[in-house]
Structures are given as structure tokens and as C-alpha cells.
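With one protein chain removed, the remaining protein chains of the complex are shown where they sit.
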Amino acid sequence: MIGNGAIIAADVAPILEPSSAATGIFAWIWLLIALPLAGAIVLLTTGRWTNRFGHLIGVATVVIAAGLAIAMLIEMMGRSAEARSFEQTLYSWVFAGQFQVDVAFQLDQLSMVFVLLITIVGSLIHIYSIGYMAHDPDRRRFFGFLNLFVAAMLLLVLADNYLLLYVGWEGVGLASFLLIGFWQYKPSAAAAAKKAFVINRVGDVGLSLAIMLMFVTFGSVTFESVFSSAGGASDSTLTWIGLLLLLAAAGKSAQFPLQAWLLDAMEGPTPVSALIHAATMVTAGVYLIVRSNAIYDKTVFAATTVVVIGVITMIIGAVIGSAKDDIKKALAGSTMSQIGYMVLAAGLGPVGYVFAIFHLLTHGVFKANLFLSAGSVMHGMNNGVDMRRFGALRAVMMITFGAFMFGYLAIIGIPPFSGFYSKDKIILAAFEQNTIVGISAVLAAGITGFYMTRMFTMTFLGKARWDDDAHPHESPPVMTIPLIVLAIGSLGLGASLYYWGDIVEWLAPVTGYESRPIAIPTTVLEAITLVIVLIGVAIAVLMYGKSVPIEPPQKVSVLTIAARNNLYDDATNDIVAVRPTWYAARFLVWFDNRIVDGAVNASAAFVGGASGRLRRLQNGFTRSYALVMVIGVIVVFGVLALVGLS
Amino acid sequence: MIEQIGTGEAVVFWVCAVLSVVGALGLILSRRAVHSALWLALTMISLAVLYIANAAPFLGMVQIIVYTGAVMMLFLFVLMVVGVDASDSLVETIRGQRWAAIILGLGFGMLLTAGIANALVGAQMVGLDGPNSQYGGNVEGLARLLFSDYLVAFEIVAALLIVAAVGALVLAHREKWQPKLTQRDLAIQRVRTGLHPGNQPPPGVYARHNSVDTPALLPDGSIAEQSVPEPLRVRGDLRPVDTAAITETTELAEGHAADGPRDHPVADDPGSSPGEGR
Partner (left out) sequence: MNPENYIILSGVLFTIGAIGVLVRRNAIVVFMSVELMLNAANLAFVAFARINGNLDGQVVAFFVMVVAAAEVVVGLAIIVTVFRSRRSASIDEPNLLKY
């Protein structure tokens, strides 16, 4: 919460503001979570009874929550920057000696934008799902899971301590597992869900260790006390906390090296992909890092690691996205890359936090737009996802085409679409900090231009390469209206947030903001970036503009093959984690069976054998026992005689 | 005050010692248990004499009355129950038991006697004349000890005797598993089994025989097997039918037909009715 250095927003004072008690409309913070949670409970417990209208309940809860969030935003904007943070304590949750945790919510500027993103984009995805899942027999269950997802994500961003955040964090993991594996009868979907869950677990271990370390170090897990006493902890402790939080963020946000689950997560229904990639789940990692800015500000090593992870993910996501023929997987690669941008920005420190969140917001909108458009295309193409069998869809689905195009222009950063503002700010911040990082960001922007153009051209332009039984058609209004809303957001959100909403000033009290001069003038840099993006676009148009073979060409470069195989992340995981675990398990089984059981069985056999022989002494003959007694008497007598009876 | 053992007592000792050892050896060497018991009785009587010689007249009497009288009779009683003829087989069932027992027993005996002899070499005997005469006699002296110093032990031993008596009752008791059968039950049982429901036919008794081994004759002159007790039948100890006497009797009966029919020639003979009355 402390922005040290030059504050460009003049009226933001670098002080640690105590949160004010939640009064007025802010007394209803808990309702934001309770609404979708109640929806989930109702939908998941009532059974067939609510099959007919259950989805409407699901939509209503999220829409009402969105309305409440908007009302809170308006109320919050009416207050001064110092009075925009609210706390609400519901009840005391854990009280074990020193360990005191409340179920308490904190609504500040950062949480507010997340709540808005989650509820509004969530609402649009819910509405869209009405049409998309209309023919699914399990639609009620689907909406129940979606509500659970939204509720968990809201809990995550509204919690005022790490432990409650962890509950939301796990809730998101559970909901994503349930939704990715929604069509669990497909083995691939079930496997993908399991994969996502397991890889997320790795990150969760990081988060739980970080929380334990915080408690040991600071004696508390609330944001307020952890951040205010962060300066008192040793460097190494802070670095460890930072790295563990980064591990957690990498798991949730699909950052290198835990990115492997994201592409498989496309097995879920498309609205789920949109929800995971735009509004929830993957943004949680970025939220965690930005929320913990007080820690990263004080540990250079952890912050640098965050940047490195962000850069790596940004590049590999873009490369994978360039080679995929599956429209959803290409978009998933793009998400990885864009989240990489955000993580990179978050690692830059006070220069970048604001822009990480800014990009997260715009990306949330245009990525939802892109995914839902892709879903609309699939809806019209018998659920096909192979872009080599699309083409020339512009004519048959104009609205989808338009929406997709807006999202496309937004993501590659063409002014005045929203991606331009957020992404260029990250590139600028990267150059401020480090030239190599900046160049990487520009390069990734170029690759983004390439793969998005490739996707756009293969899907909507060129010649029709449809399957014989495909009868592409525009989707119903319940699906297209959210598309239109999101398309407008893709167009205008960036500019309106930057100029009218003044996102930097809005977030600065929470994250701090500073700006340093850079060598290259911003305008020139923006121009260079734009040129490189356009070069990427041009290459894509040259390669895919004229003709696209239906079968993917086999004679391709090594890089393409690697990218098609997700840069061998599964193989890497296999070698690094799965195989060693497997061999270790085999060894342990062998060890257990042979050594441990062997020792136990051998001693048991020894005792058994010895007693089998010893028990023969008990022959049941009274006279033998009497004989033994006589022997005993003789021995006693002998001993007595020897030691001197006389 | 040292008491010396006189010659008379030495003679008594040697006689009784030899008798008691002979009795003991007889006990363990006799094959038949009854003989063992008798040998043991000899040993006990010899010991009683030795008790008396050792200034313990009360114990000597008790030895004869309780041991030789009561306990040995109890042994013999049980022997009668178990079977007088019961004798050990000479084959030892536990391998090596007999030799081990003899060797170990002799070793034990040698240790014991050597130890005692070693301990008692040159021992002086105080004698019991003083204690025995202190309260007027041996019995009075014992009584005084029993009812003063040993009172608790005495009472406990009394309780032990009661418990032993009750224990013997419990052990010898046979539990009844079903209610006792009444006459009526027995009658029903007999009819239900379908065997001969009434009395068995009584033995055939004629004017000149009243022994139970005489079979009854059926109207056709053949023998009624069941009229003779089963052990006799199994042994084949049936008295052969005296056909000459029958013929004679029949002729007599026919000759005196005017006197009236005489179906039961022995009915008037009160002393010749060995079977159960009908």
C-alpha cells in the first residue's frame, strides 16, 4: 500500500490507510458471495425439480451480484481516495491461542475492479450459456458449478486474510475441476480435469506453505498486519514467502512451469473456458501477486523471479498459440501469453502493478469476447474446433465475426481498441525496468499479431473448408447479445478506463505507483511496437491468406512441431515429475514388500518357528511337568549347597 | 538339657524304619493299586509308632485314626469305584520318563540326605520332656499352642476343610439335563417304542422247578425266549425242557379230567412263583 518514489497521481498520499467499517451499501459485501453460493446450493441440491428453470436462478444470482457491485462502485467513486477501503467482519472463524482468523471481507479499489470483472463478465457468460448449453441434459448442474465458480472467485478477491483467500482459492480449484470435467464421460475431459486439479495442487502447496510461513513470521495472516509488518522480517523469509506465493500464482495462472493444464482444460464447455480464461481462475494468480505487493516490494529476488516467469510464459504461450489448429487451444496459448504479460508487469514492482491489473481487466473482457465468439463458431459448426475446416464464416455469422474481430484487434493492440492501452503500458513499464524484458514483450506482441491473424483468417476469411455435414448458422440472440456487449467492451474499455476512469489513480492507493523516465520516448516506442505487431499480422496474412490445407502440413520446422506438442511440457512434466514419482513409488513398493515386510515377516516367522518348537515342551503329561519341578528343586538345592547352606 | 536315645528306642527305630521303607517301596513297585494302598498303610502305621517314639503321642494317634483309618479308607473306597482290578501297564508312555525319574530322584535323595547329615552332624537333642510336661501332657501342650499362637492358622484350616468338603460335593455332582421321568412318562415311552408293552412273560414254572432259567412254553410246545432273563439266554444257560415230566403231567391231567380243568398246575404252590405277579 506504500508507493515509495515519485507518485504521479498528485492526490494519492503514500500512507497506510486503515480501512473504514463497512456501512451503508457496503454492509452487503457478504451478499456478493452469498448470492451465487446460494444459487449453487439450490441448483446442486434440488435435483430434477429445478431442471426447467434452474439456469434462470443461476443467471439471476450473478446478475444481481453484478448490479450490487456496480452500485458499490458508484458509491465508492463518490468518496475520497482515502475512504475507499471497507472491512466487514462476519464472525470469528478460528481462535486457537495466538492463531486468530476471522471470516472478514475487505473491499478496496483492487477488490472492487475484480468484483466488477467477475460479476459482469460472469453474468455475460452465464447469459451466453443459456443458449450454448440449451440442449445439454445437465444444464442445471452446469449452472450450479458456474455459480460455485463465481462464488469461490469472489471469496478469493474479497477475503481480508490469506486463510480465507485460501478457501476461495481451493473453491476455484474445485469448481474448475468440476467444470473442466463436466463431460466426464469423455475420458479426455476426465483426464484434463484431473490434470488441472493435480497441477493446481502443486501451486496450492506453495500457498499453504506461504501462509504458514507468514503466520510463523508475523503471527497473523490478515493482509493488514502482514503488509504493515513486512518490513520487519528478514530478507530470506520475505524471499521465500514471495517465491512460494509465486508458485501458487503459477499454478492457478498457468505460468511456467505449471502451465501444462491450461491447454487440456479446453475439454470443458466453451463458456467454462471463457470463465476460466477471462474472469476467474487464471486471474487469481495475478491478483495474489498484486495483492501481496508489500512483500514483493521488499524482495528483489522474488520480484525478479516473477518477471522471469512472466517473460518465459509470455513467449511460450505465444509460440504454442501460433501452431495450434484447434481454435480453443490457440486461444488458450494466447491466454497463457497474456497472463505472462500481467505476471511480468506485476513483477516489475510499483511501476507495473497498476498495468498488470489494467491489462487483466481489458484482457478479461476481450478474451471472454474471443472465447464466446469461438464458442459461437463451434455452435454453428457441429462443435468442430479444427480451424483448418473453418474458413469463410464471415458471410454466415456476421455478428460473431464482428465480435471476434473486435476482440482480435483488441488483443493485438491496435489503437483505439482496449488492448492497445493496457499492453503498451506494460511494454513501456518493461522498458523502464529492463531493456531485455521490454524487447521480449515487444517480440511477444509481434507473435500475438501473427497467431491472432492466423486464427482470424483461417476461421472467417479465405475459402470454405467445411465438413460436408456442416451447416454454419448464426447463434441465437441469447448468445449474440453478450457477444455484442463484450465487443463494445473490447473496443472502449481500455480508453475509458485509462482516460475517464483514471485506473492508475484509482489503484494507486492499494498498489502504489511510480514512474521513471526511459531512454526511448513513449510515442516512438508505441510506434515501434505497432510496427512489429503489423509485421506479425502481415506474415500471417501471407502464410494463411490464400489457401490453407485441410490436413496440417507435416514438413514443418522443428519449432512448429515443438509448438504443436505444447513445447513438450507434458513430456517435461513426465520426465521431471511423473517418471521419478513413478519410479520412487515402484521402489517404495519394492522396499515395503521386500525389506519392511521382509523384516516384519522374518521376525514373525522366527518367533513363530521358535514358539512352535518351544511349545512342544507343553506335552500335556502331568508327570513331565513334575519331572521338571524336580529338576528345579535339584538346581535350587545344588545352588544352596554351593553358596553354603551349612 | 540333652536327651540321649536309648537302646530300646533305637531298636524301635530300626524295626519301624525298615518296615516303613519296605512299605514305601511296595507302594511304588506294586502293579495293583490295592496292593499299593496296603503297603502305604504299613508305612503309615510304622510312622505312627515313630511319632510316638518321638514324644508325639497325639500325632501318633491322629496318624492312625485319621490317616490309616479315614484317608486310607477313602483311597480304598475310590479304588473300588474305579475298579479294583485296575493295574498299570508296564510300558512307559513318556519316553525316558522312568529312567530320568529314577536317576533324578536318587540324585535328589542323595543331595537331601547328604545335606541333612552335613547339617546335623553332632546335633544335640533337647528333648520334649519339658514342653510336654509343662501343661500336664503332650495334648495339653499342643492345644495351648493351637489356640494361642496358631489360632488364625487353625481357623483358616477349619475353613479350608469346609471348602474342601463343598468342593468334593460340587465335583462329584452330576448335573441333570432334563426333568426326572415319572411312571407315566415311562409308560408312554414304552408304548411309543412299539416293543412289548406289558410285562415280559414269566419263566416257565412247573411243579418241580421254580428256577428262573426254566423257559415258559407256548401253546404249541415251543419255548418262549423272552421268559428267561437275557444274560442267561445269551450264555445259553437255558434249562432244557423236561418233556418226560410234561407228558406225565398231561396224562395225569387227562386221567383226572372229571376233577375239572387244571390250566395252571403250580398256581396253588405259594413258594414257586419267582416271576413278577401279573
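Which chain is which? They are A and B, in the order written, and residues in each are numbered from 1.
As a convention for this text, a residue touches a chain if its C-beta (ideal position, glycine included) is under 8 Å from a C-beta of that chain, and two chains touch if they have at least 3 such contacts.
Keep in mind the model is a prediction, meaning the values are calculated, not measured.
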Item checked: Contact residue for the chain not shown (choose from B:A165, B:V191, B:L218 or B:L252) -> B:A165
Next item on the list: Kindly note down the residues of chain A that lie in touch with the hidden chain.
Entry: 615-616, 618-623, 626-627, 630
Check: When the complex is taken as a whole, what residues of chain B touch the one chain not shown?
Finding: 1, 3, 5, 9-10, 13, 17, 20-21, 24-25, 27-28, 33, 36-37, 40, 43-44, 47, 50-51, 54-56, 58-59, 62-63, 66-67, 70-71, 74-75, 78-79, 81-83, 86-89, 93-94, 97-98, 100-102, 104-106, 108-109, 112-113, 116-117, 120-121, 123-128, 130-132, 138, 141-142, 145-146, 149-150, 153-154, 157, 160-161, 163-165, 167-168, 171-172, 174
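Note that only the chains that are shown with their structure count from here on.
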Checklist line | Residue ranges of chain A in contact with chain B within the complex | finding: 619, 621, 623-624, 627, 630-631, 633-634, 637-638, 640-641, 645-646
Note to self: Which stretch or stretches of chain B touch chain A in the complex?
What the structure shows: 93-94, 97, 100-101, 104-105, 107-108, 111-112, 115, 118-119
